[in-house]
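Next up is a structure, given as structure tokens.
A single protein chain has been omitted; all remaining protein chains appear in their positions.
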Amino acid sequence: MDNFKVTLRKNLVLYLTLGVLVSLLIAAAQGMESKDFVITFLRGLAVGSLTFLVASGFSLIFGLMHVLNLAHGTLYMIGAYIAWTVFVRPDTFVDLLTPLALLLSGFTLQGVWAFVAARIRLSGAMGRILPWGGMALSLVILFMTLARYPIAVWDVEVFAQSPGTYAFMADQGTRLVPEAAVFEGLSPALAVIGLLAGSLLAAFSMVWLAHPPTAPQQLTWRHFAPFAVLSLVGILALIFNEPLTAWLVGLNTNWLFLVSVVVAVLAGMGLGGLMEVTLIRPLYVRHIYQIMLTLGMSVIGVEIVRAVWGRPEFIMPKPALFTGSGPGCPATTLAAWWQLNCATILVLGGRVRVYNEIFIPLVGLVVLVAVWLLLKRSRLGMIIRAGVQDSEMVEALGINVRQVFTLVFALGVGLAALGGALAAPSLGLSYHMGESVMLNALVALAIGGLTSYPGAALGSVIVGLIQQFMIKYGQIGIAIPFTEIVFKPTPPIVPASTIFLMVIILLLLPNGLLGKKE
Amino acid sequence: MTKSFFRQHQASLLTLLALVLFPFLVGLFEGASPAVVWANGSGTSKFMQGLAIEVFILAMFALSYDLIFGITGLLSFGHSMFFAVGAYASGIAIKSFGLNLGQTFLLVLAAAFIQAVLVGIVLPRVKGITFALVTLGMASVLHLIVMSTELGPYTGADVGLQGVIIPDFINPAVERLRLYFVAMTVFILFYLLYKRFVDSPTGRVCVAIRENEDRAKMLGYNVFTFKFAALLLSSITAALAGFLHTIYQPIVSPNTASLAFTVTALLIVLIGGVGTLSGAFLGAIVFRALDFGLRRYIGESASFINGAVYVLFVLFIPYGIIGTWRLKSLELKKGWEDLLKRFQRSMG
Partner (left out) sequence: MDTILDVQSVHTFIGQYHILQGVSLSIPRGSITALLGRNGAGKTTTLKTILGLLPPRQGKIVFEGREINGMRSFDIAARGIGFVPEHRAIFRDLSVEENLKIAERKKGDYARKQDFIFGLFPDLKRLIALPGANLSGGQQQMLAIARALVADNSLLLIDEPSEGLAPVIIENVMAAIRELSKNATIVLVEQNFLVASQLAEYYVIIEEGRSVRHGLMAELVQDQATIHRYLGAA
């Protein structure tokens, strides 16, 4: 009993705040019909889930590495665009597989290159000129090969071939399949050789220039395995380009959707890992610069998206599982929905869109539990939790913390990419989608606690709910008690309300609702 | 005595001279005589004066950011608020309430004081990243307020505040050269003030706070007072830069309250050199020239290059132009000294 009192007194502000928030929710429920409430509530959870996918990765990265990755929203956006590309234009995706795999393959031989570089003895001048020469040569080779490498793409400038048109047609069920790009002035064999040679040379020159202090003593098959796999994937993707494309195009949209989400997540993880190794790692001693760097990266990311996919907004079609219509829809029970795959379902009288308002929160919940299990039950999670407190001590135990950093960065970005891929069919794609989700995630984390995993979830849900209820009340108006006035919050007040809440909560609890006291 | 003064301030005096002569020199390049430039004749000189005024405004804004970020070590993501409050307050005061410039000036000062107090209330409660987030939140709220349609008649909502009538004697369309000199003088005054501030005991404590807040506290300094002093000075500077912005620009865009504008300040400070003060001016020149040139010749993808420049600076020139130059000259000096010492030793 005393224990209870102590906890109560310690966390009085927290409980009071939570109490206020819950009573706000109850008050919000009183003001509208139950069907409106259900829809708004589920929408809030959906926005909260997407926010959570960004916020959780961001918070893991911040907690462990103290890197404020402000490019996280941009990576979420890139995840969305990658998913869209795989889903709507599988041919482009298959065409890209070969050059990407081959380009990366050389860089997986890091250990081998270090081994070789450590055994080259050259005079000072040659030792400096040769690597730069190798780098330049590799760039020339790569440029010449890539310039002629055929990749089927859309054309941002031409309306009939713009991403928006492809998206719209795919949504209508008629998938436009443009002509496959063919090799001209470059034989496939030469292309493979060029890409491989360029990649190997570039990677070797880089390692040679950097002179890594630790080189492996002897080479084993492990040093070559990733290279073999990647180059094999690249070459196979080239040989089986057509059947692979045809297979993906003909694939059931449900499976294609799954493939696109998986590809987006994997690409996000790869991108995150690459970013950590190349850009973030050199700056661990200067955190302010990391913040600036990620800010700059987010600008670049937005510009890349704008250049490649264009300015106009478009949407990714939903898989067949969520687009059914006709007699029997909206479904009234889950079983009925399962049979008809209705786009909507009736919940307490409200017509709820299955994908937007049920599927997304469900995925959010699954991820919440999965990451929680990873953190609590696995050895990696144990290392992460320990590293959040004292990564130096973890290293002193003989654990390669840097590797864990890369892994967690990849994981965090992968989560953001998953969020983007999920958002693409519901919120659509636009070059500023990253910015708004980033702001939401920052607010959510400030509310929940910057490095607290449950805090990220709680904060995200609070942000999502408040926003959606504000939007709903913007339509129906809030009757202010004891007066005749009906107050309608307008769009700018929607984000402002969550930010306002954030400032209040930070003033009351500087570490957020569930953040640790420093 | 006089000689040593000149020698001591050689670089500053040369810069000053260059700035004063700048409009006329640009005019001469085009064949326009100083008299034409003096009479505000249209031409390249007038255009370049405009760019220079923008540089002064940006430099003042960046300077104010350098004071709280580079000198005092407070990471704020809401600095654009300081600028936007000055810009909007002055514009609304002139346009909607018909105040004259003197009254507006006082109003801007008052607004700057009030917002510094507002941030000051938050200051002791939150630190580091949380402070960055709170300031970001405050700036976002301001951004949303100026964007909201309810206040449209005053702020112009998402279009921006326009139709502010500036008296002829300082109107950029009529008396641009005068505005150029006004902006220059204001900037130089603030720059000198900042130099004094940084060299003063107060400024040194601010640097000590940046280096190690706990130690400054242990030495018995009331950390909050010093942070607040820096904040207040910064707020006034940025608000006055905003005031100048309203005078010069036909439209005050809501973008001046956005995070992107804070990032602009950060970028300028980074290019010039964090914590160097003079870097703010150099950075503003480089930034404006880069932005202008890129938009003109490359167009759309200008921000991409801007972002890339930003990343490259962080990775390879983290101390900025001025900072790196100082380091190099220090090394050079040290190198010479070493050489001299070795020489003396070998002789002796």
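The first chain written gets the first letter, and so on, giving A and B; residue counts start at 1 in each chain.
The working rule: a contact is a pair of C-beta atoms (placed from the backbone, for glycine too) under 8 Å apart; a residue touches a chain by one contact, two chains touch by 3 or more.
Because the structure is a prediction, the values reported are computed rather than measured.
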item	value
Shown chains that the omitted chain touches within the full complex	A
Touch with the omitted chain, as defined above, among A:Gln172, A:Gln339, A:Gln389 or A:Gln475	A:Gln389
Hidden partner chain, touching residue among A:Val401, A:Leu415, A:Leu429 or A:Ala444	A:Val401
Sites on chain A contacted by the missing partner chain, in the whole complex	213-214, 379, 382-383, 385-386, 388-390, 392-402
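We adopt the following convention: only the chains that are shown with their structure count from here on.
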item	value
Between chain A and chain B, centroid-to-centroid distance (C-alpha), Å	35
In the complex with chain A, residue positions of chain B that touch it	75, 122, 125-127, 129-130, 133-134, 136-138, 140-141, 144-145, 147-150, 263, 266, 270, 274, 300-301, 303-304, 306-308, 310-311, 314-315, 318
Chain A residues within the chain B interface of the complex	62, 68, 279, 282-283, 286, 288-289, 291-293, 295-300, 302-304, 306-307, 439, 442-443, 446, 450, 490, 492-493, 495-496, 499-500, 502-503, 506-507, 510-511
